[in-house]
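Apart from one protein chain that is not included, each protein chain of the complex appears where it belongs.
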Amino acid sequence: MTVESNMYEEVKPQSMSTCALGAAAVPVPEQLCIFGTGDLGRSLGLRLLQSGYRVVYGSRRPNSCGPLPEGAQVMSHAAAARSASLIFICVHREHYGFLQTMAPNLDGKVLVDLSNNLKKGVYPEANAAYLQSLVPGAAVVKGLNTLSAWALQNGLLAGKQVYLCGNSAEAKQAVAEMATKMGLTVLDRGSLSSARELEDFPLRLFQEWRLPLRVALGLIAFFFFYLLIRDVIYEAVEKGNDISFRIMISLANKVFPIVSLIMLSLCYLPGVIAAFLQLYRGTKYRRFPDWLDRWMLCRKQMGLVALGLAFLHAIYTFIIPIRYAVRHKLISRVVDEMKNNKTTPFDFDNTEAWGTDSFLVLGILGFFLYVLLGLTSLPSVGGTLSWREFSFIQSKLGHLTLFICTSHGYIYGWNKFLRPSTYKWYTPPGYMLCLIVPSVVLVLKFLVLLPCVDRTLTRIRQGWERNQPGEEMAMTKATNL
Amino acid sequence: MTVESNMYEEVKPQSMSTCALGAAAVPVPEQLCIFGTGDLGRSLGLRLLQSGYRVVYGSRRPNSCGPLPEGAQVMSHAAAARSASLIFICVHREHYGFLQTMAPNLDGKVLVDLSNNLKKGVYPEANAAYLQSLVPGAAVVKGLNTLSAWALQNGLLAGKQVYLCGNSAEAKQAVAEMATKMGLTVLDRGSLSSARELEDFPLRLFQEWRLPLRVALGLIAFFFFYLLIRDVIYEAVEKGNDISFRIMISLANKVFPIVSLIMLSLCYLPGVIAAFLQLYRGTKYRRFPDWLDRWMLCRKQMGLVALGLAFLHAIYTFIIPIRYAVRHKLISRVVDEMKNNKTTPFDFDNTEAWGTDSFLVLGILGFFLYVLLGLTSLPSVGGTLSWREFSFIQSKLGHLTLFICTSHGYIYGWNKFLRPSTYKWYTPPGYMLCLIVPSVVLVLKFLVLLPCVDRTLTRIRQGWERNQPGEEMAMTKATNL
Partner (left out) sequence: MTVESNMYEEVKPQSMSTCALGAAAVPVPEQLCIFGTGDLGRSLGLRLLQSGYRVVYGSRRPNSCGPLPEGAQVMSHAAAARSASLIFICVHREHYGFLQTMAPNLDGKVLVDLSNNLKKGVYPEANAAYLQSLVPGAAVVKGLNTLSAWALQNGLLAGKQVYLCGNSAEAKQAVAEMATKMGLTVLDRGSLSSARELEDFPLRLFQEWRLPLRVALGLIAFFFFYLLIRDVIYEAVEKGNDISFRIMISLANKVFPIVSLIMLSLCYLPGVIAAFLQLYRGTKYRRFPDWLDRWMLCRKQMGLVALGLAFLHAIYTFIIPIRYAVRHKLISRVVDEMKNNKTTPFDFDNTEAWGTDSFLVLGILGFFLYVLLGLTSLPSVGGTLSWREFSFIQSKLGHLTLFICTSHGYIYGWNKFLRPSTYKWYTPPGYMLCLIVPSVVLVLKFLVLLPCVDRTLTRIRQGWERNQPGEEMAMTKATNL
């Protein structure tokens, strides 16, 4: 009852001799039916016509359904259904009722449910399951619902991945062939019970970004209040100065790099944790705990959030000299010096020059590598890299970036570590706190790279096990790629 | 007469028993013919060989036609044509003449015309139509002409979209199958009368960028002369100062942000105009006026031009403190203050500090969001977003960006609105002019978001109509996706 079999039915009953005449082999464009003449129906029809199909629309009022793509026919629902074996249902779920009344016409047909909902969990069952219950004699396939009318109209489909699910393998096969012809790549997600999952796809809202964004917001909030107390409130309480204007830029330009560095090290922490876990367990065949799995899956997003914050830090730094407060300080410093007529106020401090310049250079190089890492995480750039290139950039270059950015932090405080004035109200400054996690990650990574540890780890990752039940078992595992 | 039917002719006359022996089913690579041994012909042949076809070249002098891909044969045109059913014509249109003389050899063949012209409108009819008129017995298919020899050689075809047109459905089907096997996605553009359109594709030059670029250039020219008069000429006429050096940076750094903000608001203006038009008409089923349609189609390009100008504004701002004029002003101000021995010249103004810092921070955040918007308009990034994510970014984040950038503009003038010195020669300063359109867009957008308006608009967009002819009509429409 699929498209396939239909074509066979048409072609095969004619005797073999027709084939030899070269006539039966002429491909008659297959006819597909679309119920619904809304935006999606119209765009889908246009695209199907462009892919070489004939299209017939089923409409309640075939004579007044607005402009349809050139070359398409319009009929009543029943007539349209009879003329094709594959029917696209481009109708809101609330109006599926009419399909029940015409169920006999749909027996043995493939119904493709493209509908989406506006919110999750409005209905007890998936739209496609509801459709199947209304028309038990048809083979319902859920799918293509991630395509928008806009993408269909503008031909943005080439190579795009779409999902299908349904209970009938033949029906899915027919829809998959049609989708392949439109330039889509099809993934089968199993039976109709996955329909709900497919219907939730277009409603996803940055799911894999949520954890990184929450971590970033939490860290930003913590460091903001911590630095607010240490810098602004301390100054107001202890010295009576109102420097609240610093919140806007000075404070933000401390919080952003701090959180960016921590987020970057959180990208590489799960990797070393996983390595130590495998070393401890002596096997790679036991699953990681769930929290580690989830953490590892959002490393890319963590890195991009860190890059965003580093970008903000860079711009905040560039505009420092334009600030009113900075220019005021510069001018008043000159005037003070002149008025007090100090004799050696302007001795050039070579160490200071080397220190601040190194600090700046490490920041620049770190930012440059940060941007490189970000560029290779663009899908179209990453896709052109070989596996070895990708792992070189994400692992070696990534750890180098972390190392440079951490050094940037250390040099910032190189001559402040031992000054008592640094520890206002006995609290360490923000940059000290932010260096803890990166330093730990770098030390652990260094340990993992030690030859003896590295050798064991490589063997484990190739399938070797420390506490294997029998010699043979290990053999089997070490065999597989 | 297609490739398909040819294969059938070869295979089928043998009795069914051969099939059962598993021998006839062995896929013999199909042979394709290419006329022309230039860059394109050679690259195409290489690629066809890589996709598993056999290739034969037709050449006027088969023995001296230069290096051809390994594995390809060369014959005379006539012999090559006889050996394949699908022939690629990789020859300049001016030399199609010889095809007429050998037309009998091409009867029943599929000819794929890949030619392009160097300019539009040189010839009265499309190359493919001319070819068809020369060889009426063949089935001409226009297509693949958007592929360059360079892309073919470097294997940059995967998932690329190509267009076909032709009068014979079978011929198009044969070419489409060949193209699909090369990894291309095929779109059928109908009969051979579309050939002209296809031949113009490779000659397009930033068609959808023209309107945005023209608007940007017009606005830049207007604001440049407006500010030239107000800033430079006013100073020269009224005070006799020559500050013409300011044209290079100070003036440009006013013009670019002004035009960028206006362009950004022009991205979002058609959306609110469309919403009010739908509210006024009470239906979504009447087409928008042409100018609105065209405007809406170039919103993305408008936004990117605005981003480019914002990027220039950012860099112009970063280099302000390095400028000779700025450093000179700073130094001379200090010296002036010292010489005149003012007593309270350097009082720190807290309000000024808050004001300028807020101004800078809004600019930074606006630019950051601007860049985010630009990144999501990269095809490979936008393609990974779900529909809801894309609309979240382009609509919510877009309007937030507009709001922040507009605030950036308002704060710039917070303490200048009421000073008479602001209105030189009774003209308002540039930043005031540039705030008009963004403010209007934001107010209109706010009105659209009011619950009562929003509710009506959502109903209209789901297909409801205020002045429907009959109850039933509305029902039909509201049904469709």
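As written, the chains take the letters A and B, and residue 1 is the first residue of each chain.
Convention: a contact is a pair of C-beta atoms (placed from the backbone, for glycine too) under 8 Å apart; a residue touches a chain by one contact, two chains touch by 3 or more.
Model, not experiment: these values are computed from the prediction.
**Student:** Just to verify: which one of A:77, A:109 or A:172 makes contact with the chain not shown?
**Tutor:** Reading the full complex, the residue touching the unseen chain is A:172.
**Student:** Taking the entire complex into account, which one of B:59, B:173 or B:260 touches the absent chain?
**Tutor:** B:59
**Student:** Pick from A:338, A:400, A:433 or A:448: which residue touches the chain that isn't shown?
**Tutor:** With A:338, A:400, A:433 or A:448 as choices, the missing chain is touched by A:338.
**Student:** Given that one chain is not shown, which residue among B:334, B:353, B:373 or B:411 touches it?
**Tutor:** In the complete complex, the chain left out is touched by residue B:334.
**Student:** Please identify which residue in A:364, A:400, A:433 or A:457 touches the non-displayed chain.
**Tutor:** Counting the whole complex, the residue in contact with the absent chain is A:364.
**Student:** Just checking the interface: what residues of chain A touch the absent partner chain?
**Tutor:** So the residues of chain A touching the missing chain come out as 1-2, 4-6, 8-9, 12-13, 16, 158-161, 169-170, 172-173, 176, 180, 185-189, 285, 314, 317-318, 320-321, 330, 333-334, 337-338, 345-346, 348-350, 352-354, 356-358, 360-361, 364, 367-368, 371-372, 378-381, 383-384, 386-389, 392, 462-463, 472-473, 475-481.
**Student:** Against the chain that's been left off, what residues of chain B make contact? List them.
**Tutor:** 16, 19-20, 22, 25-27, 29, 36-41, 49-52, 59-61, 64-66, 71, 90-92, 95, 114-115, 146, 148, 155-160, 181-183, 201-206, 242, 244-245, 248-249, 252, 308, 311-312, 315-316, 318-319, 321-325, 327-328, 330-332, 334-335, 338, 378-380
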